[in-house]
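Report on the structure given below.
With one protein chain held back, the other chains of the complex are shown just where they sit.
For chain A:
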Amino acid sequence: MAFRAAVLRHIRLPVQTLKPTASRAPSQWSLLRLFSSHDDHLTKEEVIDRVLDVVKSFPKVDPSKVTPDVHFQKDLGLDSLDNVEIVMALEEEFKLEIPDKEADKIDSCNLAIEYIYNHPMAG
């Protein structure tokens, strides 16, 4: 005990004082935080990229043929069941649930991109 007290008496730790400006700068920004979800909507480019990735990763599709305005059945040689499968894959990718009547209409990359870009819940 005596040894411990003797050691502690001779130890000095340098105390750093934080600069008040440096610590407060981020908190000013946090006051400006927006609590609305409207500003984090997907950009068109992001939607196009992700839709094309989904279509390209489909096993029966030749990735080199995929462009933003490709038609699933006419250009990629898929059938109607593949079409539904791609729409389901897009649903999974963007965490949507596309109603059946609208899912039937989506038969090309262009329509898919338009639909997802205009969907408020796409994420």
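Here, contacts are C-beta pairs under 8 Å (C-beta built on N, C-alpha and C of every residue); 3 or more make two chains touch, one makes a residue touch a chain; residues count from 1.
One rule holds in what follows: contacts and distances are computed from a predicted model.
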{"item": "Missing subunit (named according to UniProt) among the choices \"Trafficking protein particle complex subunit 2-like protein\", \"TP53-regulated inhibitor of apoptosis 1-B\", \"NADH dehydrogenase [ubiquinone] 1 alpha subcomplex subunit 6\" or \"Ubiquitin-conjugating enzyme E2 G2\"", "value": "\"NADH dehydrogenase [ubiquinone] 1 alpha subcomplex subunit 6\""}
{"item": "Sole contact to the chain not displayed, among A:L42, A:A89 or A:L111", "value": "A:A89"}
{"item": "Contact set of chain A toward the excluded chain (per top definition)", "value": "57-59, 80-82, 84-85, 88-89, 91-92, 97, 100, 103-104"}
